Structure formats: structure tokens, C-alpha cells
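For this depiction, one protein chain was excluded, whereas all remaining protein chains were kept in their positions.
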Amino acid sequence: MKTGWRQALSKFVRDRAALIGSVIILGLILCAIFAPYLAPFPDDVYEFHTSNRLRAPDGVHYFGTDRMGSDVLSRILFGARITIMIAVIAISITVAIGVPIGLIAGYYGKWPSDALMRVSDIFLAIPQVVLAIAIAQTLGPSIENVILALSATYWPFWARLVYAETRSVKNEIFIESAIALGAPPWRVMLLHVLPNIASAIIVRTSIGMGNTILTAAILGFLGLGAPPPAPEWGRMIAESREFLPEAWWYATAPGLAIFLVVMGFNLLGDGLRDILDPRIRRAASREE
Amino acid sequence: MRRLEIIVSRLAWFVPTIVGLLIIIFTISHIIPTDPVRVLAGDNATQEQLDALRKEYGYDKPLPIQFINYLKDVATGNLGISIFTKRPISETMWHRLPATLELTFAAVFLSVLFGIPLGVLSALKRNSLFDHVLRVITVSGLAVASFWLAMELQFLFSMNLAVAPLNGRISGFGPDPITGFFVIDSLLIWDMESLRSALSHMILPAITLALPAAATIVRFTRAGVLEVINSNFVLYERAMGIPWPLIVWKYVLRNALISTVTQIGLIFGVFLSGAVVVETVFDWPGIGAYAVNSILQSDYKAIMGFTIWTGAIFLIVNLITDIAHTLIDPRSSQ
Partner (left out) sequence: MTKHPFRLIALAAVAALGLSGAALAQGKYVHANNSGYDNLDPHAVFDVGRAASRINFYDGLYRWVDNPPKMIPWLAESHTVTEDGLSWTFKLRQGVKFHDGTEMTADDVVYSMERMLAMKKGPATLFMAIIDPGTTKAKDRHTVVFNLKEPSAVFHSTVPEILIVNSKLVKQNEKDGDWGQAWLSKNVASTGSYTLRRYDPAVGFVGARFKDHFAGWGAKSFDEIEFRTVLETNTRVLGLLKGDIHGTDGYLPQDQIARLRQASNVQIIEQESMRVFYFAVHNSRPPLNDVHLRRALSYAFDYDGFNNDLLKGAVSRNAGPVPNNLWGVPKDVKGYTYDLEKAKAELAKVKEPMRPIVIGTLAGFSETEQAATLLQNAARKIGIEIKVESAPWPVVQSRMQKEDQMYDMVPLWKSTYYVDPNNWIGEMYGMRYLPLRNNSYYRNPEVDKRLEQALKVTDQSTRDRLYQEAGRIVVDDAAGIFVYNTKWFGPYAANIGGIRFCPIGNAQDMRWAYFK
């Protein structure tokens, strides 16, 4: 087992995609933690300078200023905190709901599996974005509600993934022998099934983070995200729209930030997929 | 015959699935403190007006009754009246559907046109520079926020270079609707001005919509082709000295096509979620933009109407995919 992980690690270092991805994500985390020190104008998250609005990028404001005269770069750095918070919490909730449901349905088959299929069918019958928008709009714009909307609409994908993986593992000899030896179901699921589908879950988590950040950005763009003055990236892009084409930097900077971060998670997910389990390569690529 | 079973069970489950979805939407749309009657009555309504309207539209009844009445209406094909536009929702959906379909078909066309050849090429030239560059592009294509891409395209091509219209579907009124598809209609009446206008309006939203789908197609076409190339019978045929181009033509492409067709249903899902955002940014008068507007305006009957339609579209597309799969790949029907 140990050599397996060591092998994976050395593979990981050699896989450029995974490496670049993790560097980007590390950068994002550092930006979020050290935002107050990195930002040239940390007060600009709240502070306005109306006479200094819509300044083009220069030596003082590297990414220019926004409609209130605040420094765009500083706001983007602080925005990283919101992005990470939303993605991490939403994905944790999603995993916490989706994995047990998928495990149980996959393990027992019969009516639990039917029930799962039918319920997830309901959620999958219209685009996740639409359902998330509807929920976020109902609950009102706030970070908590964005997280809630994303988790409530994303778990069925997870349940299905775990379900499918569980089904394929369940008929393997070592599982059947564990059951034959009289191990209780929870023990089989936790100690035998889960470790064998863990790699699929890890890969999916990375890509899921990217998807979640994109969907959260859409909510922000539509005005359903964190309320002002929170420097939420999607909201910043929406704000910038009426100032195009003059204030090009205003839309470009937060868009690039989103792109870079999602790219990081996708690259990492891709790399992990190659390293951990070539078998799941196709199954996972179908989910996008 | 297993295929047939799947198709029948899909059909059988359609109604309960949609009803389940409607319950969810109905519930969440009644948590909000918006009073549809006030919206319907307009800015300056009096209490008297409100009461009259509440009665007229049945909003004075308890919620479960309202829901059941709604289902009864839906069963007779009546989706109700939008509280915001005060128009029948079915009529609006019919009216807007061609716009969404036209854009979606254009995007499917673009993504297949570029996605399949690129996917095949990158598989055949595995680990070449081309393959690596394409991998970076496809990963980027899936990482870019569509609304932002749309805005940047507008910024570049509409505002600065002025080579494409900023948004909308056509300038002014389109050709008189025959099919509702502007490209087809303008060809039918041979109106080149309309055709040019329709195509130029379509290009930016179609590209925005096609990019993530093309990236997805490239990726699984590549994976599909690789699988075939490494399969035993291809290795065997190579060993038999059959020319490589013939093998590619005969087996590889055919299999790539099959894997694409089976994924169309999935891609269609990508398109529908994409359309919701892209239509909003490009002001494209389709059902996606209608859904977003309805949600933002808490026009819940319109949202429920959209839900039914999208559910139906998903079902139909999946059925077509199943049938197409059966036709192309005889093995699957056994």
C-alpha cells in the first residue's frame, strides 16, 4: 500500500498538469489567507473614492479602479476568500450528502437504488444552473444561500457517481468474501467499498470544485451572490458591464481570476485521474 | 429489445418526474414574500383591485388546492398566464423555442465540426505538440465562465472591431415566421439581407455556447479513438498489413461517431444550461433568457412552464439518442 502511494506521488510530480493545477490552487489559498498583506489597498473592500472612479490600470492601481473608485486588484484578492469559502463548504456538504446515499443505494440495490434514481432524475431533468438560480433567488442573496443552492442541486450527481462506482466494486471477490465472512454492512461499506472508490471521489472533488466556482460565479453575475460591498468575482463582472468598452480592465480582471482558478482545479483533477486510476478516466469525463 | 424497455420506462417515468420537479419549484417559489397578484396588478394598484384579481386567478385558495388546480390546467395543455407579461405561457414558449433551437443547432454544428476531427487527430498524434496544445485548449474551454467569455467577445468583436452585432437575434423584425428559424425562413423567401443579419447575430453566441461542448467532444472522441486503436482487432488488422488510412476510415472514425452520438444527449444538457446564461448576456429571445427573467421576477408560473418544457426536451433528446444509437450500432440492440 505504501509503495502505491509513493508511486502515485512521484507520478504526480512528473505529471505537469497536476503540478500546474496544484500550484495555481496553492496560489489561490495563499492569496485568500494573505489578502490583507498582498492587497495594495486593503481598505478598498469597503472604502470608496468616488472622484477616483474608473481609472485605467497604472503603477498605483495595477488593475485599475471600479465604479466606486476602489482598487480592483485589492478587491479580487479579497474575493478569493469568498470563492474558496463557497466552493469548499458547498462541495463538503455535497459529498457529505451524496456519498452516503450513493453508497447505500449502490450496496443494497432494489428499492433504495430505485428511489435514488427517481429522485436524482427529478433534479437532473432541468439544468443545475436553473434550479440553483431559482433556489438562490427564493432565499435571497447571501453567501449562505448560494452555498445552500449549490449543495441542494449538486448532490444528485455525486450520489449517482458513487452509486455507479459502488455497483461496479460490489461484485468483486474480496467484497463478496467479506460479506460471506459475516461482516456487518456498514463495515463492508466503510472499510471495503469506500477505499476502493475513494480515488474516483477525489478526482471528482477537484473537478467539482471548478464547476461549483463557475456556477457560483453565474449566481453572482445575476445578482444572487454575496451582497455588496462583498468583492465577489461574478458580481464584479456584472457591475462592469455598463462601463464597457471604456473600462475594459474592470470586466477582464475578475474574469481571468475565475478562469485561472477553475483551470487549476480542472488540471489537478485531470492529473489525479491519470495518476490514481486510469480505469475511471472515461467514466469521469462523461460527467462534464 | 432491452432498448425498447428503456424507452418505455423513460416515457412512463416522465410524468412523475416532472410532477416531482413541479412540487419542488412550487414550494420554493412560495417561500418568497412576492405576491403575484401585486405584480399582476401593477405599480399603483388599490386593495380593491388586488382582491378582485386574487379571486379571478384563484390565489385566494390554499396552496395545495392551487397546486392541484395548476396540475389540472397543465393536463389540458394550459400553462397559465405570466404574471409579468400577462400573456399565456405556452404561447410565449412556442414563440421563443425556435430561437433557442436555432442557436443550439448552430452550436452543435460548430462543436461537432471542430470537435470530432480535432479529437481524432489528437488521438492519432498522441503526445505530440499538437496533442498537448489541444489539451490545454480543451481544459481552458471548460474553465472559462461563459458569461465572461460572452462579454469579452462582445467587447472585442462588437464594440471595438464592430464586425458582429452586440446582441439580439436580428435587427428589427425578422422575416415573417414560417418555421420560426430565421435562417431557414429567410432562405425560403430568399431574403439575403435577413439571412446575413441572422447569421451575423448568431455567430458570437454560437461560439460561446459551442466552446465547452467542443472541448468535451474533443476529449471523449480522443479517448474513444485511443481505445479502438489499442483494441485487439485493430492491432490484428495492422498486423495483417491492411493500410493504416483504411483502418482509420473503416473502424476508428465509425467508432468515434458512435461515441459522439451517444453523448449528444449529455451535450444537449451542457447546451441548455449554457443557453440560460448565453441568452441572457446576448439578449437572445429564447427560452433560456425567459427562464432567467422569470426567476428574477418571481414569475413562478413561467418558471414552472419552463420546467415542464425543458424536462420534455431532455426526454425527447434522450429518446432520440437511444434510437439513433440503436440504428448506428447494431450490437446494442441485441
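Per-chain numbering from 1; labels A and B assigned in written order.
The definition used in the following text is that a residue touches a chain if its C-beta (ideal position, glycine included) is under 8 Å from a C-beta of that chain, and two chains touch if they have at least 3 such contacts.
The shown structure was predicted, so the numbers you read here are calculated from the model rather than taken from an experiment.
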Option from B:53, B:120 or B:317 whose C-beta touches the chain left out: B:53
Contacting the left-out chain in the complete assembly, out of A:12, A:48, A:62 or A:259: A:48
Touching residues (missing chain, whole complex) on chain B: 32-35, 38-39, 41-49, 52-53, 84-87, 92, 95-96, 154, 158-159, 162, 165-168, 171-174, 283, 285, 296-299
Footprint left on chain A by the chain that the document does not show: 46-48, 50-51, 53-54, 67-69, 140-141, 223, 227-229, 239, 241-246
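Keep this in mind: only the chains that are shown with their structure count from here on.
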Geometric centre distance via CA averages, chain B-chain A, whole Å: 23
Chain B to chain A touching residues, read off their complex: 13, 16-18, 20-21, 24-25, 28-29, 31-32, 135, 139-140, 142-145, 147-149, 151-152, 154-155, 159-160, 216, 219-220, 223, 227, 263, 266, 269-270, 272-273, 276-277, 280, 291-292, 295-296, 298, 303, 306-307, 310-311, 314-315
Residues of chain A touching chain B in the complex: 17, 118-119, 121-123, 125-131, 133-135, 137-139, 210, 214, 217-218, 221-223, 234, 237, 241, 244-245, 248, 251-252, 254-255, 258-259, 262-263, 266-267, 270, 281-282, 285-286, 288
